[in-house]
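Below is one structure, written out as structure tokens, with a few remarks after it.
All protein chains but one are shown at their positions in the complex.
We just call them A, B and C in the order they show up, numbering each chain from 1.
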Amino acid sequence: MPVVLAAADLDALVQALAGRGYRVLGPVARDGAIVIDDVRRAADLPIGLEDVQGPGRYRLERREHGAFFAFTVGPHSWKQTFHVPVERLFQIRRHKEGFSVIPDEAPRQRIALLGARACEIHAIAIQDRILIHGEHPDPRYAARRSDVFVVAVNCMRAGGTCFCASMGTGPRAERGFDLALTELVEPGDHRFLVEIGSDDGAAVAAELPVRPANPEEIGAAASVSERTAAAMGRRLDTSGLKERLQKNLEHPRWDDVATRCLACGNCTMVCPTCFCTEFEDTTDLAGETAERTKRWESCFTLGFSHVHGGSVRSSIKARYRQWLTHKLAGWHDQFGTSGCVGCGRCITWCPVGIDITEEAAAVGLPEKDG
Amino acid sequence: MPTRKKRPKLAVFKFASCDGCQLSLLDCEDELLLLADAVRIASFAEASSRVLRGPYDISLVEGSITTPHDAERIREVRAQSRVLVTIGACATSGGVQALRNFRDVKEFARVVYARPEYIDTLATSTPIADHVKVDYELRGCPIDKRQLLAVLSALLSGRTPSIASHSVCMQCKLRGNVCVMVAHGTPCLGPVTHAGCGALCPTYHRGCYGCFGPAETTNTGGLEWALVAAGASQEDIARTYATFNTAAPPFRRAQEEQLVQIRLKEGRRG
Amino acid sequence: MNVSSAPDPMLPEPLRITRAKREMHGVFTFELDVSARGGFPFLPGQFNMLYPFGAGESAISISGDPHQPDRLEHTIRAVGAVTRALERLGRGDVVGVRGPFGSAWPIREAEGSDLVVIAGGIGLAPLRPVVYHALRRREAFGKVALLYGTRTPDDILYRKEIERWRGRLDVEVEVTVDTAGSDWRGNTGVVTKLISRAAFDPGRAFAMICGPEIMMRFCARELERLGVSLDRIWITMERNMRCGIGLCGHCQFGPSFVCKDGPVYRYDRVQDLLLVREV
Partner (left out) sequence: MARTIKVDYLARVEGEGALTIRFKGDKPSAVELRIFEPPRFFEAFLRGRAYQEVPDIVARICGICPVAYQMSACHAIEDALGIRTDGTLRALRRLLYCGEWIESHGLHVFMLHAPDFLGYEDAIAMAKDHREWVVRGLGIKKAGNAIVAALGGREIHPINVKVGGFYRVPTRAELSALLPALETALGDAEMCLAWAARFDFPAFERDYEYVALRHADEYPFCEGRIVSNKGLDIDLHAYEEHFAELQVPHSTALHSVVRGRGDYQCGPLARFNLNFDRLGERARDAAERVEFVPPCHNTYKSLLARMVEIIQALDEAIRIIHGYAPPDAPAIAAAPRRATGYGCTEAPRGMLWHKYTLDEAGLVEDARIVPPTSQNQKCIEQDLWQLAPTLAAMPHAAATRRAEQAVRNFDPCISCSTHFLRLAIERED
């Protein structure tokens, strides 16, 4: 049964999590955006801030409503928490008999995600499928994912570039959380409907000053999600999309987008599911110790497809096509799911506002209409 | 396994430049003595009176070619060098002094010198690669000292130095920065600029001004949209490309595109 | 969530070189000591990631005999930094190894059929395990043909072995070179030309091809012309490979990963993609 937590008591949730030894990560306003950082108290949250997002544009605006979670997703995603941007894998020391490999272990820590959105929970699940449930699990990723408490937040607004409703990933978190909050902001009555998704969630909820929810509140929460779903900034027709894209590898739209795309890689960096990495081997000056680090890589770099003699994908057209077809088509073949959760980050944070929904739709159309 | 046998010879050569890139080597305070153990510093005039004769295993070349004498000298350096690495914007693209390439150098000399006839200079400032074969290039005005150390360590270990040539944006995102162009409306050349600095300017809330020169892929025409949306005028855009890597072809073309548009606009008005 | 305790596939295992053989200029074969780990079982076509200390890592096919898992062999052409660093190593030195990774030639499936092995240049290395297998289980196959094309007579890989195989009556071995001096008595021209001359039954043949992409396409076309069913033609793909285990994304080829869905592919599954530029 859902319960209700007064907005004024939200800090109790933060403290309950901290009290259980979780490092609480959540939305924080910094440098003109809402990013993910440590949340020590509820007051650290971006109270009253809304984000206005469009292709290639993001601004924060202050509102009077005093809501804790009135914004949508920002430039960061939980990818940085689990599939970290840069990490060392091992060191190698040279010695008389050859060399020894000294692996780096992932730090084990309990992490609580405060305010994960439905699309983000899906994105984490997609990365889990690739990095944990494949043939060769990534041990460091798996370790980071091993003790995570998820407090989901159901979006009360749809962002200007959101299309989770099209991708079937939101705006309401259906599973994959320990607790899920829906913020209800009414004059004089600011509260959260709290759904419990796990035993851990129930145990935490039991420590909070909550009361059972009444049917009106449950209904109000449901209509928050319905309103949000109806207000999506973007939509994408996914029926037969995979086949449409894979059939259209020579569509003229690829040439068109290539004149606009900068191959800067921002879209892949901000995408919560993009998982590609680069490895770099280094040595100390004396040549006695070597190490290998891993960092996020992008299919938009020339080096990504480099083989002896040159790059396989030297044109921007080929790189954009690789990205879009991988995300929306190849991913299904590889992992049985779309690689896109409709969060809209790649649209907002593309410096020139290239819109995946527009491009996919255009490529999916017969040539003369495209 | 045997460790390295012979200490390779490292030499540093200077052409027209501000000395900043070779100074980066002296700025490696923690590694300088280790480096001196790993290599024989055979020639590094800024730091040492010692000059060992070539050939050199690794030569670092700073600066651009601006005088007839230097055009000769770089050939000698190349002949003496097994691996030649150019360091910095001057050596890789002609540097800020290449602004002369597109103007009358005599006029420049008159602005600065009362007796310009004493000054012996070429009309252009050109990158080293225009004169001799270059093995690796380190970009930046100035270079990043961590990159310099990484390249030296790589060469000492027989590894291809990994010099990421993608956009500054990638490094910016790896740092977790908020994009200054999308979120602040600050014009930024990051999307077309070569990585290496670690996205310094955006980290300090300013737009990248391209001091690492053009990235491997540069769609400057595409970027114009964003720069204009962020409030840059075409004059601003042209000037920004015309600084520390003004003669790098993609940046040069970007300036020219802007200048042509400005002239067209003026023509229409006039 | 349970964390897998499987060994980290990203950690190179140091193995000592027991034999280093120069095959020709810039090409060499290593044998690695795998006795301490109880052998190195692999399937023909699979590859390892090799790491010469401090120099980086490269994907290299296993070129030895799959029936002798106590001898791990690789044949390498020195083209860049990593492969040149490998070239500098010799007996007693240690190489980091990760693997085996990737898909294999369909040697079981091919039993009962004629077998046509077509290699170009260094592409013979990943096919040598197939030849070894076929010779060991010669009775399981119909006709067996090895068609090998290379640049010049000096570039013939595994020359002595090829001579030995040629000496056998139950294998057809044909070698062709692009250019040769007047003392060369063998074939010249592209390897494709050998296909129609080889004795095998297109209706019941399996073809396995490794070489440059363009050569494989022409060979497949020729085989198709002769009536070999496209689903019985197998080729290998090469892409940039970093992790070897499908996590780094570099080696994607259309919807597949060359490191786990490949490097060996059934031709009919990739023929359309092969025609698209820059996939």
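Here is the rule we go by: a contact is a pair of C-beta atoms (placed from the backbone, for glycine too) under 8 Å apart; a residue touches a chain by one contact, two chains touch by 3 or more.
Computed from a prediction, not measured in an experiment: that's the story for all the values here.
K.L.:
Considering the full assembly, with which of the depicted chains is the omitted chain in contact?
P.N.:
B
K.L.:
Please pick, from B:I58, B:V85, B:C141 or B:V182, the residue that touches the omitted chain in the full complex.
P.N.:
B:C141
K.L.:
Looking beyond the chains shown, say which of B:S162, B:T203 or B:Q234 touches the absent one.
P.N.:
The single option touching the absent chain is B:T203.
K.L.:
Any idea which of B:D19, B:D130 or B:E257 touches the chain not displayed?
P.N.:
B:D19
K.L.:
Since one chain isn't shown, list which residues of chain B touch it in the complete complex.
P.N.:
These residues touch the chain not displayed: 14-24, 26-27, 29-30, 32-33, 36, 41, 44-51, 66-67, 70, 95-97, 99-100, 103, 105, 107-109, 111-115, 118-119, 121, 141-142, 144-145, 197, 200-201, 203-206, 209, 211, 236, 239, 243-244.
We adopt the following convention: only the chains that are shown with their structure count from here on.
K.L.:
Of all chains present, which has the mean Cα position farthest from that of chain A?
P.N.:
Between chain A and every other chain, the largest centroid distance is to C.
K.L.:
How far is the middle of chain B from the middle of chain C, if each middle is the mean of its Cα atoms, in Å?
P.N.:
43
K.L.:
Provide the list of chain A residues touching at least two other chains, using ranges where the numbers run on.
P.N.:
94, 97-99, 281, 283, 287, 290, 303
K.L.:
Can you list every residue of chain B that touches 2 or more other chains, as numbers and ranges?
P.N.:
Residue numbers touching two or more other chains: 1, 157, 159.
K.L.:
What part of chain A is in contact with chain C in the complex they form?
P.N.:
89-90, 92, 94, 97-101, 103, 130-132, 134-139, 142-143, 145-148, 246, 249-250, 275-279, 281, 283, 287, 290, 292, 297, 299, 303-308, 312-315, 317-318, 322, 326, 329-330, 332-334
K.L.:
Within their complex, state which residues of chain B touch chain A.
P.N.:
1, 3-4, 31, 34-35, 37-38, 149-150, 152-154, 156-157, 159, 162, 164-167, 169-170, 173-179, 181-184, 188, 190-192, 205, 216-217, 219, 221-223, 225-226, 229
K.L.:
Could you please specify the touching residues of chain C with respect to chain B in the complex?
P.N.:
53-56, 80-82, 84-85, 88, 93-94
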